[in-house]
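Every protein chain except one is present and positioned as in the full complex.
Labels for the chains are A and B, by order of writing; each one numbers its residues from 1.
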Amino acid sequence: MKIHIKNGRLIDPGNNLDAQADLFIAAGKVAAVGKAPAGFNANRVIDATGLVVCPGLIDLAARLREPGYEYKATLESEMLAAAAGGVTSLACPPDTEPVLDEPGLVEMLKHRAKTLNLAHVYPIGALTVKLAGEQLTEMAELRDAGCVGFSHADVPLQDSQVLWRALQYAATFDFRVWLRPQDGYLAKDGVAHDGEVATRLGLAGIPAFAETIAIATIVETMRATGARVHLCRLSTRDGVNMVRAAKRDGLPISCDIGIHHAHLSEMDLGYFDSHCHLQPPLRSARDRDALREGLKDGTIDALCSDHTPVDEDSKLLPFAESEAGATGLELLLPLTLKWALEMKIPLVQALARITKEPARILGVDAGHLSEGHNADVCVFDAEHYGKVSVAALKSQGKNTPFLGIELPGKVCYTLLQGQVVYDVGNA
Amino acid sequence: MTPVLPDPEALCAELVLQLKPQVTADTALVGIHTGGVWLAERLHAALGIALPLGVLDISFYRDDFDKTGLHPQIKPSQIPFEVNGRHIVLVDDVLYTGRTVRGAMNELFDYGRPASISLAVLIDRGGRELPVAAEYVGARLEVPSGRMLVLDRDENGKLRLKLDA
Partner (left out) sequence: MRNPQLNDKGELQHLLTIEGLPRETLTHILDTATSFVGVTAREVKKVPLLRGKSVFNLFFENSTRTRTTFEIAAKRLSADVINLNIAVSSHTKGETLLDTVDNLSAMHADMFVVRHAESGAPHLIASHVASHLHVVNAGDGRHAHPTQGLLDLYTIRHYKKDFTRLSVAIVGDILHSRVARSLIHALTVMGTPDVRVIGPMTLIPAGAEKLGVKVFYDLEQGLRDVDVVVMLRLQSERMRGALLPSAQEFFKYYGLTPEKLALAKPDAIVMHPGPLNRGVEIDSAVADGSHAVILSQVTFGIAVRMAVMSILAGN
């Protein structure tokens, strides 16, 4: 199928491009950027006048809830959400039920995703069996089955001996290890940032140094092993500073933050709004501002949705009893645009955080529009403001603090390997 | 048609004349907040009543709680004498629908069982909605139904009557 996307503003951070340029697609690949290849006869022409054409978005963390949590969401609904959000590649953490610690499970997930053909799914395998923190998984086998990295999801890996061995083993094969820096003991039972809001509301707090203490442990273990580590979902100012220092020292470290943490703080908890019950917790305004700056100067490599669909009943509970998490696949683009607008960051730089950089961290050839490579494309209207509503969300998770809020950015078309998988006109 | 308002000082004197023959050493006077208390204070002094003055705030006994809620300013009720077996003279400024007096009687009965209750008012303006009557009346006055007749007191303690819309 030959597709000509014309008159759009082509923004490709991977190729440092922001210009009025047409895109030509054939056989699932980018045939040309700018000028039509000789003899190109388009089967379909997409008029992108006034729209942005960019690489399909790449989300480093999206819980698809399969296997095991189908009552919260299904692969099908969540991948439709991804397509509606302009996301063409996503990584899913291993905390499914059962845990993604066996090649068979990984193969099944990849197969299911391929059949649905709505986005590329890159599973992150479990670092230890059942995420129990004791026995290493067969990382090489899991890589062969399709895992692009290994993680401990949100489960604290308290045994520093196991952490050391896990990083050593991963380093043997040059696998990247994805870790959430949070000390399990300090975070135990905590549901909010340990600060003035938690004190006023009477909620058990997770102190900021639960994150920094874990980062320190991870960084020192990296020094000892040479392992590549990606820190998932930073939340503190001091944490950002530590990553900055580690990068200066030349350590192979990267990190991301969740989209909600780029915008919200502990103040948004308001009167116990369980939609703001997130992990890691929303911290102080100062922390939030440091995250925004870190994202701008590149200390924080990527923005991800940390998509976590939660059924309504699990949110309609007293704050501490409610389940943590927010839906995010369809808000990745709008919240990135909002951050860019507020901090006056050029779109090409902002979009890098959800295309080129996540692709690099995943170690996959994606997040750019280059001749001969996959045509994963997102076409969106950057000027359009839409209200986030239960009806508009395709995800089964309707849980977001942004319900009722107007956000910029509307995805018009999403193409996966040259196929239109989302068309707002037929939505 | 605006009625001519009588002088409450004169009416007070009239009530004193009416009450004097009935007063004994055991007579108790109870005023209903707020205007009734001012009047009762004057009567108490003029009649030389032995027992201390009782005051009632009927906010907890009104029958319009569901409509209007709790009054913003409630004063404590104080009945500093034994109610059981007592002859009580209840005092209020204006007798109108009779609901205030009903509330006051209900409240008095929560303190004990009086031997009798009689009612003294400065003005009886008619318009009764309940079977309530005053034995001692300063004056009868017709007031248009939309207007409120209110007793006021100036800085020197002199009583005045006002007609509010």
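Here is the rule we use: a residue touches a chain if its C-beta (ideal position, glycine included) is under 8 Å from a C-beta of that chain, and two chains touch if they have at least 3 such contacts.
Since the model is a prediction, treat every value here as computed from it, not as a measurement.
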| item | value |
| --- | --- |
| Touching residue (missing chain; options B:21, B:76 or B:146) | B:76 |
| Option touching the unshown chain, where A:97, A:159, A:196 or A:289 are the choices | A:196 |
| On subunit A, residues whose C-beta touches the chain left out of the figure | 194-196, 198-203, 205, 207, 270-272, 313, 316-321 |
| Footprint left on subunit B by the chain that the document does not show | 57, 59-61, 65-66, 68-70, 72-78, 106-107, 109-112 |
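Here is the rule we go by: only the chains that are shown with their structure count from here on.
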| item | value |
| --- | --- |
| Inter-centroid spacing, subunit B versus subunit A (mean Cα positions, whole Å) | 76 |
